[in-house]
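Structure provided below as structure tokens; questions to follow.
The complex appears here minus one protein chain, its other protein chains still in place.
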Amino acid sequence: MLFFEQVLNGLQLGVMLFLMSAGLTLVFGIMRVINLAHGSFYMIGAYVGATVTAWSGSFLLGLAAALAAAALAGMGVELTVLRRLYGRDHLDQVLATFGLIFFFNELTRMIWGRQPLFMDVPSWLAGSVEILPGIGYPAYRLAIIGVGLLVALFLYLLFSRTRLGMQIRAGATNREMIAALGINIRLLYTLIFGLGTLLAGLAGVMAGPILAVEAGMGESILILTFVVIVIGGIGSVRGALVGAILVGLVDTLGRAFLPDLFRLFLAGSAADRLGASLASMSVYIFMAIILACKPAGLFPVHE
Amino acid sequence: MAGRVSMECSTGHGEVVESPVLEVTGLCKAYGGLTVCDRVDLQLLPGELHALIGPNGAGKTTLLNLISGLLTPDSGRIRFLGRDITSQPLHHPDRQGMARSFQITSVFPGFTVQENIALAVQVRAGNSFSFWRNTAADPDLQEPATEIMERIGLAARRGVRAADLSHGEQRQLEIAMALALRPRLLLLDEPMAGLGPGGTRKLTDLIETLKGEMTIFLVEHDMDAVFSLADRISVLVQGTVAACGDPASIRRDTRVREAYLGGTERAAAD
Partner (left out) sequence: MLLLCCLALFPLPVILLGQDYLLTLGTRILIYGLAAASLDLILGYGGMVSLGHAAFLGVGGYTVGILAFCGYEGRDLLSWPLALPGTENGLLVWPLAVALAMGFAALTGAVSLRTRGMHFIMITLAFAQMVYFFFSSLDSYGGSDGISLYGRNHLPLLDTGSDLQFYYLCLFCLGIFLGGGHRLVRSRFGRILQGCRQNELRLQVMGVATFRHRLLAYVLAGGAAGLAGVLLANQGEFVGPGMIHWTRSGEILVMVLLGGMGTLVGPVLGAATLLTLEEYLAMYTEHWMVFLGPFLILVVLFGRQGIYGMFHRSR
């Protein structure tokens, strides 16, 4: 029972990670820019969503506002800063996007103060759903999983059925080619980036009711997002999905069950200490194992 | 391990020669549906300058990459100095003795000319786990480097950073670095590319002086250079060796003319 609940929690985390990593892996793979500030858009989504929801009383309005804010902020950043980073040393990109993080974090503290914001679960999603006889699971979390799967489906259709999607896929494997075909690269890049940040904002606003909304929240999920992308393979959205689900499950199940597992085999406080430590490290150990076998990730994109 | 040269690709002398420096048999490489190298057979004899020509897209650079170890073939064998190096990694000692230059100049842009060559000398000398001694003050490295610099003609530019050199000078530097490795086999990937007539002549003269000291495998488009330098020429068309022989016979070979000129000769005749 508890196990099943944790599996669902893992899926929920996985879905959030997928939303974060789908856009980011595309930015890495197509524009070849390492963007450390992606977490900032997650944060923007959460803050705007929380504020608008509180002010208007409607979660859906807050959601829409969050998506718009994240997308616009993203495109703005792309136009001003990111464009100048294409083709530059990774080091430059790291530093510049690092600067962005400082800027956004502090700006957030300036506007909203240091106290975390709280967001309520919308009333029509509060309560639990009985998924199996006798087992209830919070409706809100189920909704998150649902949204995530819908987004995955949407992206799949976008990439395989639409022209825009084909252009993006072509861009992932051969950048020079799409320029040669006369497709407006600059616009395409701006759109891709905006899509990525929109998804990050979506993750942020959905995370609002579950986690505390505060400056710096983006970075903790960002590092997990990086792990997902590294495991899944840079540039591969499919890899992002698989990686995200795996990471979500490993992290959640690891934290939930490793300490108990250790207590079965070892006695005493050593078990507790070891179990707790390993639980938090489980994802990274998992990543190290995958990398040892497949340094380019599970679904590397060939160029 | 004496091997016979196939009569198709003779030097014209007709006698049995010593074992080849490089022997490529049945080499295949495909990307997806595209076969870039299709059962390539090639033999390089000691001391010869063997040129590889062919139309664009024929697979010349790929072949070079396969031989030098940057790519692994799908099937086939490569033997260098009698040893099978087909799947050996780049740093394997069996590969020692082979040096190459790149089509897009590949040097160390932040180092000066002297430092670039000294580094190559150092690689040849081995022992790169020395931590204290300043290489700039090490005669074991600097003297051979200076020698090579003078031979190549770059001595006047010894203190200039490689990134600040002209295109032709960078080419010279690349060859200098390859020489510093004292190779038995030198692979040159379109060294004349991007050089003006003056630069081409200088480089041709330089390569001429290297003949006999080592075996040279030259991939090149510049026909004047090829025909004046080569002892034997192989022609690569769509991934296979369409012809192989001494320059005179290649010049006469109809298959070669067709491959290069395509249908234009026939069109002219119409």
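Order as written gives the chain letters A and B; numbering starts at 1 within each chain.
We take it that a contact is a pair of C-beta atoms (placed from the backbone, for glycine too) under 8 Å apart; a residue touches a chain by one contact, two chains touch by 3 or more.
Predicted, not measured: the structure shown is a model, and the values here were computed from it.
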Discussion item. Among B:R95, B:R171, B:R184 or B:R232, which one touches the chain that has been omitted from the display?
Written reply: B:R95
Item to complete: Please pick, from B:L181, B:L210 or B:A242, the residue that touches the omitted chain in the full complex.
Response: B:L181
Practice prompt. Would you indicate which residue among A:A180, A:L264 or A:A292 is in contact with the undisplayed chain?
Written response: A:A292
Fill in: Touching residue (missing chain; options A:V81, A:L164 or A:I210)
A:V81
Response to the item:
Touching the unshown chain, chain A contributes residues 28, 32, 34, 81, 84, 90-92, 94-96, 98-107, 109-110, 219, 223, 226-227, 229-230, 234, 269, 273, 276-277, 279-281, 284-285, 287-288, 291-292, 295-296
Worksheet item: Given the full complex, what residues of chain B touch the hidden partner chain?
Response: 68-70, 90-91, 93, 95-96, 99-100, 106-111, 115, 118-120, 122-123, 127-136, 177, 181
